[in-house]
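A short write-up of the structure that comes next.
Heads up, one of the protein chains got dropped from this complex, but the rest are sitting where they should.
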Amino acid sequence: SGCGSNSKSSKSASQSSNNPSTVQQIKKRGTIRIAVFGDLPPYGWVNKQGQRVGYDLTLARQIAKDLKVKPKFVQVNANNRVDALNSNKVDLVLANFTVTPQRKQVIDFASPYMKVSVGVVSPKSKAITKASQLQGKNLIVTKGTTAENYFTSKQTGVNLLKFDSKTQQFNALKNNRGVALADDNSYLYAWVKDQPKYTVGIKSIGPKQYIAPAVKKGNKSLLDWTNKDIKKLNNNGFFEKDYNSQLKPYFGKEVKPSDIVIK
Amino acid sequence: MAKQVIKVEHLEKYYQKDHILHDINFSIDQGEVVALLGPSGSGKSTLIRCLNGLEPYQNGTVTFNGDQVVPTEKNWQKLRQKIGMVFQSYDLFPNLTVLDNILLGPVKVQKQSRETAKAAAEKLLDQVGLREYENVYPRQLSGGQKQRIAIVRALALNPELMLFDEVTASLDPEMVRGVLNIISKLAQDSDMTMIVVTHEMNFAQQIADRVLFLEDGKILEQTKGDQFFKQPQTDRAKEFLESMDF
Amino acid sequence: MAKQVIKVEHLEKYYQKDHILHDINFSIDQGEVVALLGPSGSGKSTLIRCLNGLEPYQNGTVTFNGDQVVPTEKNWQKLRQKIGMVFQSYDLFPNLTVLDNILLGPVKVQKQSRETAKAAAEKLLDQVGLREYENVYPRQLSGGQKQRIAIVRALALNPELMLFDEVTASLDPEMVRGVLNIISKLAQDSDMTMIVVTHEMNFAQQIADRVLFLEDGKILEQTKGDQFFKQPQTDRAKEFLESMDF
Amino acid sequence: MSSWQIIQQSLPLFEKGFVLTLWLSFLGIIGSIIVGLICSLLKYFRVPVLSQIAAVYVEISRNTPLLVQLFFLYYAFPVFGFKLNAELCGIIGLIFLGGSYMAEGFNGGFDGVAKTQVETGKAIGLSRIQLARYVVFPQGFTLSVPALAANIIFLIKETSIFTVIAIPELTNTALDLIGMYYRSNEYLLVLVIGYAIILIPLSIILTLLEKRVRYGAFGN
Partner (left out) sequence: MAHSGINVLFEGRNLIRLFGGLWTTVEIAAVALVLGLILGVILGVLRTFPNRLLRLVLRLYLEFFRIVPTVVLLFLFYYILPKQLGVNMPANQVATLVFALWTAAEMSDIVRGALISVPKHQRESGMAIGLNRLQLYRYVLIPQAVSLELPATINLVTRVIKTTSLLMLISVMDVINVGQQVVEANNQKYPTGVFWVYGIIFVMYFAIDYPLSWWAKRMDKKRLERANG
């Protein structure tokens, strides 16, 4: 384990194709392609009417609006997010993408719009409250998440069960395929609200981290524009509104807007 | 009076809607050799296949050695030990040696000891001149040799009745004689009861005590062998005989 | 002197290491009918397949109408329009009707108009007595009928030389006569040059101007037709003739 | 880091995945052959009721994707309290799928035995069982070997789908590494080589085996 965690650069990933994702190109095309999750309420999911909704989606639509283009959503799993950018499948990732040093080497993050850290959820009956309780046990994660990365490099005694999608990981937890599930604490809060038998026993483990939009490495044009837009949105209180409409209904009382939104 | 080996009464056979055999009646005494002749498609194969239960028939009865056959698969299976049959395609089992092909019936079906059966088999192999091939696989034999082995295999069960269905039809012309010689010898030297389907008129003339002439599933005539070839009773048979030699 | 249609000189044929044909030499004049006889495996089929380029040969030359054939696939393909061939297995194309089987060559290869070709085809069909079958598929025909159509298909190209390879070998005995009649008529009435491989000795005797007797890939004798059957020059041929009738 | 280093560092993980893929394939294939053989024997001997059940099973199994079968086993069944671990689900899924393919393979072989051979067997008085034992099975198995060989290769490839139920076999390992370290080129290369190492020699061996078995029984 731990292989490649100190990799210096990954130029090969971004070099070869010229960039079709500059602001100019996007405007010309009239659509911006944004990678989102499709199965992660309340951030990015599809409601039963078949509409894509969630905190990230509201932001995505706002960004498209500010760019005066139409958004086109591409649903991704956590482990496809980098490749979706690098293989030019999308212009922008708004899929709860946590800023990490490794990721910074292969893509560029814009200014963060959310705070997060890894949390661990487990059944109330057998609550996991300390990382040491996980030693030698099965812990459920999704491939390509910060939770996976953290446990792979920092908690090597934990046995990880790695899934492709959020649906699969939560299902696996409900089927007791692991003693607990680790993911960004923000989703876990939302999830346990509807799953009264479960609790986020470890609220935060590992470093505090940030969620940010990501663009392809070297796409300065879109990066700068996004940074500016986030700043503007921050100033006009967009994120609080977004929080109130999309997240608040899903979270319990213990979560405050300031735990999530960056002021 | 010789013992009656087989008797067929009012036999009717259909394939789905097609009426293939119509009211077939005949009987054969022990030691008699009957040639079953008739144009292609007249039902010769179908008829002899009914006689050992490879084809079900819809009506009529087959009586073997005085006992009417109750046509169940089990009964036929037992009877087939007494009724040897050799087909057109030299149909040895490719996965067994010549000897094992021959011994399969005597040893597994009739539960003879392998030694007894082997001794008998080797005698038969000697008679057809193929003793030295007992341990080879069928693929190493020519068509004529295979067909002679197939005859030995049928004889090894000591059948009371032998059925031959165009056993030389897929042989090279030069191979035909050897096989027919074996059957002729069998007909003359032993007291074997036989039904022979063939297109070789010279051969039929030579061995047949009686001829059954079949057309369109009906027996058109039953005539003594010598007479049939000299002056057949029906025009159709005459025409048939004429067409057989160019 | 009649025009020489085909001439074979020093032809040698190998299958990998096996030497199949040894120094074959003969020529055939226009209108001549040659029967190619010999035991199974002697190389008869191989030889006539060399004559229309279906088999490559390793040495020697084939001369057609005075021009030595440069044996490339393209040249052979053109020549094959002038050399009709009929095989043992009634080899009609099952996906085409009788008429389309016949017209394929004239229309697609020789680029005749469909009307002209059809008129000619129907005349030929009349001759073999199968005019009414022109729109059926081969599967609806008997073996003998199929083989007659195969002959018509070869004739439709108006060939200068016809090759027949045991065309009756897989037919029912009663069907044989019809097909042989067609070929006899062709040999007698028209001026067609033909090479005929057959196991029907009566037939060969009736049509052959000359016999080539092949054994082990060598021509053992070349004799006038009548003479060959009365008194063949070699013992092997004599023996062969004897084995052919039971 | 150079591609070579990336690959080197990942090798221990791939090795584990490789072994797991082999092991699961092996169990799955053995199980499939057993299930397939049973089904096809039930069919051959026309065992009442059981042969109909086997036929229904074969149709269901053959006409639905392994992925959906696995989802069912792994995610849906536990809802009703029937829970198995991932590896077991994988093997059961693979056997469930492979059993029907193998059954069809055996059936094809038995059906392919020439009718004249069966009739000849009957003509010398063999009983149904003896006919099966001395004629149909020896020839039928030989005839079914090519289909069985194709199925074996197919089933090994199907283990790549186990990735969806978090079994760390080859494909899962590669996708996981890509998700963490983003070196798709390198990891996919190792992945393809991993499958090639298993499948190329195997397919050569199976082809040779086919020839040998065929020669043994039919001499061509």
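Here are a few things to note about the model shown:
A, B, C and D label the chains in the order they appear, each numbered from 1.
Keep this in mind: a contact is a pair of C-beta atoms (placed from the backbone, for glycine too) under 8 Å apart; a residue touches a chain by one contact, two chains touch by 3 or more.
Note that this is a predicted model, so its numbers are computed, not measured.
With respect to the full assembly, the chain omitted from this view is in touch with A, C, D. Remark: the omitted chain is touched by one listed residue; of C:33, C:47, C:98 or C:157 this is C:157. Here one chain is not drawn; of C:91, C:122 or C:172, the residue touching it is C:91. Here one chain is not drawn; of A:28, A:65 or A:89, the residue touching it is A:89. Per the touch definition above, the residue from D:75, D:134 or D:181 contacting the chain not shown is D:75.
Against the chain not shown here, chain D presents residues 59-60, 62-69, 71-72, 75-77, 79-80, 111-112, 114-115, 153, 157-158, 160-161, 163-164, 171, 174-175, 178, 184-185, 188, 191-192, 195-196, 199-200, 203. Counting the whole complex, the residues of chain A in touch with the unshown chain are 13, 16-18, 20, 38-41, 45-50, 74-77, 80, 83-84, 86-89, 164-168, 170-171, 174, 194-195. Where chain C meets the chain that is not shown, the touching residues are 52, 54, 77-78, 80-81, 83-85, 87, 89, 91-96, 104-105, 108-110, 150, 153-154, 157.
We adopt the following convention: only the chains that are shown with their structure count from here on.
If each chain is reduced to the centroid of its CA atoms, chain B and chain D end up 46 Å from each other. Counting partners per residue, chain B has no residue that reaches two or more other chains.
Shown for chain D are the residues in touch with two or more other chains, of which there are none. Residues of chain B touching chain D in their complex: 52-54, 73, 77-78, 80-81, 83-85, 87, 89, 91, 93-96, 104-105, 108-110, 137-140, 150, 153-154, 157.
Within the complex, the chain D residues that touch chain A are 1, 3, 6, 9-10, 13, 74-75, 78-79, 83, 85-86, 163-166, 168, 172, 175-185.
Here chain A touches chain D in the complex through residues 1, 3-5, 7-8, 10, 12-13, 78-80, 82-83, 86, 102-103, 106, 140, 143-145, 148-149, 152, 161-164, 168, 171-172, 174-177, going by the rule given at the top.
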